[in-house]
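What follows is a structure written as structure tokens; I'll ask about it next.
Here the complex is missing one protein chain, while the rest keep their positions.
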């Protein structure tokens, strides 16, 4: 499954180079992640509040291909590239709506944690959300 | 009492106008507020975690006199301009270190809240911090 | 004229109080301003690049009525409350989509500047955009 999140670049996201500051791409990936969860029928806020499941970021990376500018319409394409009961990795592509040009590609790796930021196993009710198959029957 | 917080403008704080984006001045005022509390011997994080006292922002305003630029050294001068057991108002002046030029002036008004963001009275142990005098004896 | 900008609260916009950090409301107002200009047929980026007209922020203020939370859908309502050839003031209301609850109200005052951040008069071609009537004939 791939989800698409469409938005417009904010003025505050630019810097004096006249392009979007590179740290904002991680905020956009997070919007993509949030929409991905919603598309599967789970609100991330419910996971946090209802079940105390937090997705702590363990690693993030981004390759910047072409700069984004103020007021451009962009799309984040989000998918899960790896998942098991301890960890999930999301992959993102950021595209310009006008011509479909690829602006950036990124990944984030998350470990499941509880409210005290201790690692925990993902409760089984969320396995389907992340595409984790049930354990093989022996 | 007036406290001074010294820092350097970050690249990420600029926008494509080539100057600091106006929203960042509020983050700088918050740094001033944090240092003001520390100077009186109270860490704001202890107020939150230890006593469940939160300073919810009820109003903020800023007048921008002259733009700040990347890499400039600035000072936030912070003082309390009003305080009683329900509310505190901080006043700030943001100055450029190089020549003392005034860049901005601002105010923030805070109401004391509990963990559920409900208004509460400030516990008496914190009155001195905010310069609140004890109630008059009748 | 009033324009409406609809968006969803980002996770990165929250702070450890569990609500949106107050500085982000100014970024939202800016989104409203940007959409207001677009609705009148002028892209703000064209004003900057084509004609060297910048809207430098001279004053900003916000009154916070009720906190915004992660993932909530919000609307910024934007209108011009004052305008002449040197200055424009925008007024904003930030509302929660779910129940129409008012979360915040704000104002920003801008002076027209050139590329060197010197004050200038607004070119006549933009008067209509800001609702500035032509000078009275004598």
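Should a chain be cited, it is by its letter among A, B and C, assigned in written order, with residues numbered from 1 in that chain.
The rule we apply is simple: a contact is a pair of C-beta atoms (placed from the backbone, for glycine too) under 8 Å apart; a residue touches a chain by one contact, two chains touch by 3 or more.
Because the structure is predicted, anything quoted here is derived from the model rather than measured.
Enquirer: Among the chains present, which touch the one that was left out?
Expert: A, B, C
Enquirer: Can you work out which residue in B:10, B:82 or B:121 touches the chain that's missing from view?
Expert: Final answer for the missing-chain contact: B:10.
Enquirer: Quick one: say which of A:9, A:47 or A:62 touches the chain that got left out.
Expert: A:62
Enquirer: For the full complex, which residue in A:54, A:90, A:112 or A:130 touches the chain that was left out?
Expert: A:54
Enquirer: One chain isn't shown here. Among A:2, A:23 or A:81, which residue touches it?
Expert: Within the whole complex, the residue contacting the unshown chain is A:23.
Enquirer: With the missing chain put back, which residues of chain B would touch it? List them for me.
Expert: Contact residues on chain B toward the absent chain are 7-8, 10-12, 27, 30-31, 34, 43-45, 69-71.
Enquirer: Contact with the hidden chain only, please: which chain A residues?
Expert: Counting only chain A, the missing chain is touched by 16-17, 19, 22-24, 26-27, 30, 48, 54, 56-64, 67, 117.
Enquirer: Taking the full complex into account, what residues of chain C touch the chain not shown?
Expert: Given the touch definition above, chain C has residues 11-12, 14-19, 21, 23, 70 touching the missing chain.
Keep this in mind: only the chains that are shown with their structure count from here on.
Enquirer: Which two chains does the highest number of contacting C-beta pairs join?
Expert: B-C
Enquirer: Same or different for chain B and chain C, when you check if over half of the residue numbers at their contact belong to both copies?
Expert: same
Enquirer: Measuring centre to centre with CA averages, how many angstrom lie between chain A and chain C?
Expert: 29
Enquirer: When the centre of a chain is set as the mean of its C-alpha atoms, what distance in Å lies between chain A and chain B?
Expert: That pair's centroid distance is 33 Å.
Enquirer: Between chain B and chain C, what is the separation of their C-alpha centroids in Å?
Expert: Result: the chain centres lie 24 Å from each other.
Enquirer: Multi-chain contacts in chain B: which residues touch at least two other chains?
Expert: Residues 16-17, 19, 23.
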